[in-house]
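Every protein chain of the complex appears in place save one, which is left out.
Each chain gets a letter, A and B, in the order it is written, and its residues are counted from 1.
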Amino acid sequence: MAHSINDKLSILIFFLSIALAGPAEAALISVIVLLITRALAPPFRPLAQASRRRFLPVFLSLVLLACLMTIVNGLLLQEGEVFTVAGLSLYEGGIRFGVKTGARLLLIATSLLVFFGSVTIPHLASSLQHAGLPTQIVMTVLLTVYFLETIPERITRIFSAQEARGAPVRSRVDRRVRSFLSILAPLILSGIVESIERGTALTLRGYRAGTRLEFEGGGESRLSGVGKLFIVLSFFVFILAWVLP
Amino acid sequence: MMSIVFEDLHFAYPGSDPIFRGVNCEIHPGEFLLLTGSNGSGKSTFLRLLNGLLKPSRGNITVEGMNTRETATARLAAVIAVTFQHPSDQIFASTVRGEVRYGPKNLGRSNADTLAAQALDLFGLAQYADMHPYDLPASHRRLLTIASAVAMGTPFLAFDEPSVHLSQPERLLFLRALEALRPEKRTYLIVTHDVRFFRPLCTGEIVFQDGRVHRRSGGNARPA
Partner (left out) sequence: MGPSVVATDLTFRYFAASRPVFSAFRVNIPGGSRCAILGPAGAGKTTLLEILSGAAASHYKTAIADGRVTIGDKTHIPIPHEVLFPRVGLVLQDPSVQISGIRHTVRSEIEFTLENLGMGKDVRAAKVARILERFSLTHLADRHPYRLSGGEMQRVALASIVVAEPDLLLLDEPANALDERSRNELAGILRSISPATTIVFTDYTPEFALETADRFVLLDNSTTRFEGTRDEFLTALSTFSALLPTEGIV
């Protein structure tokens, strides 16, 4: 089931449509379904060690963010009944709204995480190219994804270099914030310099805008029955959201 | 005691083969030591252990009485300045002067400006002080990272392959700067393949092989 990238893409679209148009309950259930699918269905397991390791912390911080949003909304959006929790006056309307938005954002983020964790970059690129996107855009996507992939390693290196110069990267929050620039600036500067060099390097190897790229490991990209079903279901979600009050 | 002591140092990156398997040695004040060994013998890792960026898996490193296990890197930085191989990992200030002043200011040195000015002079960078570091040729950027370390005013200095990518005029500048720093009697640890270049200054050598110190020469304070 759903081995091809376009099937995965259609499932992603389905979950995104629930997040955008479906009820908050469905969004929450979808998040759980996604987590189970990711754990049990081989095609949705993360490919890289790194994304396997990073998933849980990222997911938990998303949950935390959603909870925080709920509380902030409960405090500020003063609608409906008031109830007091740990000395805070929370409004029912605000909480409802917070839960709804939180659940939706959680679903969007989780489905993107699961999707990008389970596809390879060449595979994604070949699919984008099949879909008729211009090569220049596909190339830009590829180089961007490449850069994103290198960021954690770069940050570690920059972190070490600045810490070795006495930068307070691990001390009190206010001092840490001030040393933030010393991490961000090398990241951006070296990123810009490198992307210019990469552009030059590509043309030096005969790459021209418009050259059709080929991708190994492109694998299966046709839309199976399962994929089509999910596309139809996505439409269905939107239609339901339109028709139902 | 202004020394660095390694006792039964073991280290492995998680999930990898051990890099150090029982390193024992002592580095005395005023030494000018070359750290050598084949690629992958752990020379760069050694520098990261020295300033506490990495912690030993077993054994201890004591820098001026501070155990690196229990001391934050930002505190060890007041005693030992380390430069790494990629200048682009550290350069962030908008002027050459700002870059050199960053280290001593972090350490709260009251004479940060003087330290920075001296280091710029020493490395022939004073003429570029107001330029953006990225407007310097790459080899001068490397000198800039070395100058930034020297400006921190630490008793220990550790450089990772500092002479790589330096062409002859910068090499001569670098040697002259090290000569001029001699009276300050600081301690140098230099990871390098370029033994010939540092020969005139060095007082000893530590050769790593198979996770241990294969050979240690020098070992006493630098001769007068």
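Everything that follows uses one rule, which is that contacts are C-beta pairs under 8 Å (C-beta built on N, C-alpha and C of every residue); 3 or more make two chains touch, one makes a residue touch a chain.
Since this is a predicted model, take the numbers as computed values, not measurements.
K.L.:
Checking the contacts here: which visible chains does the omitted one touch?
P.N.:
It touches the following shown chains in the full complex: A, B.
K.L.:
Would you mind spotting which of B:51, B:106 or B:139 touches the chain that isn't drawn?
P.N.:
Answer from the full complex: B:139 touches the omitted chain.
K.L.:
Among A:89, A:136, A:156 or A:203, which residue is in touch with the absent chain?
P.N.:
A:203
K.L.:
Give the residue, chosen from B:24, B:127, B:167 or B:217, that touches the chain omitted from the document.
P.N.:
Residue touching the absent chain, from the options given: B:167.
K.L.:
Taking the full complex into account, what residues of chain B touch the chain not shown?
P.N.:
Contact residues on chain B toward the absent chain are 38-39, 137-140, 164-172, 193, 196-197.
K.L.:
If you put the missing chain back, which residues of chain A would it touch?
P.N.:
So the residues of chain A touching the unseen chain are 120-122, 125, 139, 142-143, 146, 194, 197-208, 211, 213-214, 216-217.
Operating definition for what follows: only the chains that are shown with their structure count from here on.
K.L.:
Distance from the CA centroid of chain A to that of chain B, rounded to the nearest Å?
P.N.:
That pair's centroid distance is 40 Å.
K.L.:
So in the complex, the part of chain A that touches chain B is made up of which residues?
P.N.:
Residues in contact with chain B: 154, 157-158, 160-171, 181-182, 184-186, 189-190, 193.
K.L.:
Over in the complex, which chain B residues touch chain A? Could you list them?
P.N.:
Within the complex, chain B contacts chain A at residues 48, 51, 53, 72-74, 77-78, 81-84, 86, 88-93, 102-103, 106-107, 134, 148-149, 152.
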